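Here is the structure we will look at.
Note that one protein chain is taken out, while the other chains of the complex remain in position.
By letter and in written order, the chains are A and B; residue numbering begins at 1 in each of them.
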Amino acid sequence: MLAAPPAADLALPVEPAEAVESVTLAGWLSDGVGLDGFWALAVAAAVHAFVLLNLFGVLPAVFIWVERKWSARLQDRLGPTRVGGRFGWLQALADGLKLIQKEDLVPDAADGLLFRASLYVPAISVLMAFTLLPFNDRWVAVASDCGLFLILAVLSLEVVGVVLGGYTSGSKWSLLGGMREAAQMVSYEIPLALTALVPVIAAGSLSLREIGVFQAGWMFPNWLVFANPFCAAAFLCYFTVAIAECKRAPFDLAEAESELVAGYFTEYASFRWSMFMLAEYASMFVVSLIATLLFLGGWWTGIAPLDAALTGLNDWRPDVGVEGFGVGGYLANVLFAGVVCLKASLLVTVQVWVRWSLPRLRIDQVMATCLKYLTPIACVLLLGATLWPLGLLATLGRPTVFGSTFSASPSPLGGAIVEQDSALPNGDGEAGEALR
Amino acid sequence: MTGADALFGVFAALACGGALGVAAFRSVARMAFSLVVCLSAVAGLFFLLNAPMVGATQLIVYVGGTVVLLIFGVMLTDAGVGRRMKIGLLETISMTFIAIGLAAALGWTAVGLGRAIPGAPVLDEEGVEIVAATPDTLRPIGLKFLGLGGESGVGFLLPFEIISVHLLVVLIGAAYLARAKRRVDATPETPPEATRETASDGLGEQA
């Protein structure tokens, strides 16, 4: 069953040499502390959920501060300067406190139950996406075989909450915002999935972790964005679509304040409003992290000797009293996770930059961009990425331009048979995360 | 109790609760929300059954697509939030009887079947039970679709293609149905371009 003992090792099938023996938190709780299986699993899951929940809660606060500072700079202002010292870095906390103190309003015309319930759907769906994201090759809550597909699936749940929230607010502005949102999100999901498939074809796996591992080594040409011209184009296409998927300007028609007051969350106030904001900023990070993992080398720094040095930390295992716990390996994981978060944060900053630089499109322009341009472009890119290795094979005699540093999509049959034996173990919920 | 049992309890309760909500609520918006809860919980059950691929498809196609389409339909056809359509007393009583009868029959069958197939443990040559340790069904499913690698050698390529063509026909048909109507009641004060595009686009894409 899925909840069978948590994955004891998330060691890679492709790099057996690096498979240092590791211990999971659940394993340590049951062996070292003496809890029985179910409770060890439950406690470990709770700890991991707590960590992810904090990450999910803290990241938006950071990005809201970044957005305020950065947009102020773009407009030649100072932005927040007072709260928390010189740079106003506690501004997000102050905003949160202010929001909690506000009155909790539910309009008369609204359907009270749904109005209260639907705002949790976006937050939950983005939080679920966090459990599927690998932060380095061992830190992933659910290492699923079809990780990318799962992430896209849970992210697509977000729209349900937004549409229902807008519809049940009992306000015309909210209704219009919700309808725009429904049309826009459902349409943009198609190019999003298609462009995300382009690097998948190059890497030959849907598992985000395998795709990340695949990009080890020098930045050029190992990162998938450089794998072939279609991947590079797909990256730009994906990033555009991702901005639209997060409902950010210039595609934020669902909340266009010059037309619809605030769109679908017009009637929401206080903490309920901030749940929508939390989900929006967290989903900005999620799509950026997916872009990093798919195109920009995942957790690798892109400098081969540096990566080798960081990986080498795995061998530094001073005795700290916990059996199987390697300090060096833990340190390496933290550093790799830091690298991937840094890359994703840079992409978030670019999103902020785009938002404050470009004017908003009209709703029909948004739909036309998606259906008339982005979707056909994504189809062509997908086709091109499929044919590229075949064309190279016919002309150069190898599937990639730059020699044998990495192999393009393995033959489906051969790859499947090899991989099937050593397929990644899957944990249930947060339990699969290995604590090294 | 194992973790799997606990999770099964949670998901099963959510699924049944959502289904009951769909049947019991009178307001269409609330029914839609219950449907979302129910379908998501069913996706959770799929994950428990080692079918992450099916679960993800359920989420992306059903919850993220079909239900949004339904809500869209509710928005376009409903006069106001929470407007309810009453049903007669006679209908309610007869429905209750049908429901009880159906539930009893199905429940009896389910329990009987469950006894007959007690989750037959599959043993390997040394007599050790094979727990499906690998829920990685992605590649096997792909191979199955292509008819490669399976023992029987019979693939699902033909049904897959038929369904693809079927979906294309459905897409065009649905777009046509939704569109032709609009042309009929296009009054002199035609709706602005924007709204018309939104409506038909949302529909066409979904199919």
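By definition in this document, contacts are C-beta pairs under 8 Å (C-beta built on N, C-alpha and C of every residue); 3 or more make two chains touch, one makes a residue touch a chain.
Here is the rule we use: contacts and distances are computed from a predicted model.
Enquirer: Leaving aside the chains you can see, what is the UniProt protein name of the one that's missing? Options: "Ferric reductase-like transmembrane domain-containing protein", "NADH-quinone oxidoreductase subunit K", "ABC transporter ATP-binding protein" or "Multisubunit potassium/proton antiporter, PhaE subunit (TC 2.A.63.1.1)".
Expert: "NADH-quinone oxidoreductase subunit K"
Enquirer: Name every residue on chain B in touch with the hidden partner chain.
Expert: 8, 12, 15-16, 19-20, 22-23, 28, 31-32, 35, 38-39, 42, 45-46, 49-51, 53-54, 57-58, 61-62, 65-67, 69-70, 72-74, 76-78, 85-87, 91-92, 95, 98-99, 102-103, 106-107, 109-111, 113-115, 117-120, 122-124, 130, 132, 134-137, 140-141, 144-145, 150-152, 156, 159, 163, 166-167, 170-171, 173-175, 177-178, 180-182, 184-185, 203, 206-207
The rule is short, and it goes like this: only the chains that are shown with their structure count from here on.
Enquirer: What's the distance between the Cα centroids of chain A and chain B, rounded to whole Å?
Expert: The separation of the two C-alpha centroids amounts to 26 Å.
Enquirer: State the interface residues of chain B toward chain A in the complex, per the touch definition above.
Expert: 1-4, 6-7, 27, 29-30, 32-33, 36, 40, 47-48, 50, 52-53, 55-57, 59-60, 63-65, 67-69, 71-72, 74-75, 81-82, 131-140, 142-143, 146, 148-149, 193-194, 197-199, 201-202, 205-206
Enquirer: Residues of chain A touching chain B in their complex?
Expert: Touch list, chain A to chain B: 1-4, 37-38, 41-42, 109-111, 113-114, 117-118, 121, 144-146, 149-150, 152-154, 156-157, 159-160, 163-164, 167-168, 170, 175, 178-180, 182-183, 185-187, 189-190, 206, 362-364, 367-368, 371, 412-413, 415-417, 419-420, 423-426, 428-429, 431.
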